[in-house]
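Just passing along the structure, written as structure tokens.
One protein chain is absent from this view; the other protein chains keep their places.
Right after this comes chain A.
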């Protein structure tokens, strides 16, 4: 998958999240959107849900991957900080880095 395809997939997952969120709790669909941590739009359960949704969408394309393994949790720079860091993280995982 290309970087852009991964980003579209993350956007689609965020749209899915937004569908079950209140109007005043919508997550902006943009690469700069803060996800988890400082000024993040998601709490831990929200992040878990988003990651599982993305994993489900990847599974639809026969890609089996876990986005929240030990390595991600211990990274100095959290891959879940914002949308673009998450896209980077997925890109790395898929290219086997």
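The definition used in the following text is that contacts are C-beta pairs under 8 Å (C-beta built on N, C-alpha and C of every residue); 3 or more make two chains touch, one makes a residue touch a chain; residues count from 1.
Convention: contacts and distances are computed from a predicted model.
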| query | Between "AMP-dependent synthetase and ligase", "Acetaldehyde dehydrogenase", "Penicillin-binding protein 2" or "4Fe-4S dicluster domain-containing protein", which matches the UniProt record of the unshown chain? | reply | "AMP-dependent synthetase and ligase"
| query | Taking the entire complex into account, which one of A:20, A:64, A:77 or A:95 touches the absent chain? | reply | A:20
| said: List every residue of chain A that touches the chain not included in the displayed model. | reply: 16, 19-20, 43-49, 51-53, 56, 66, 68-70, 72-73
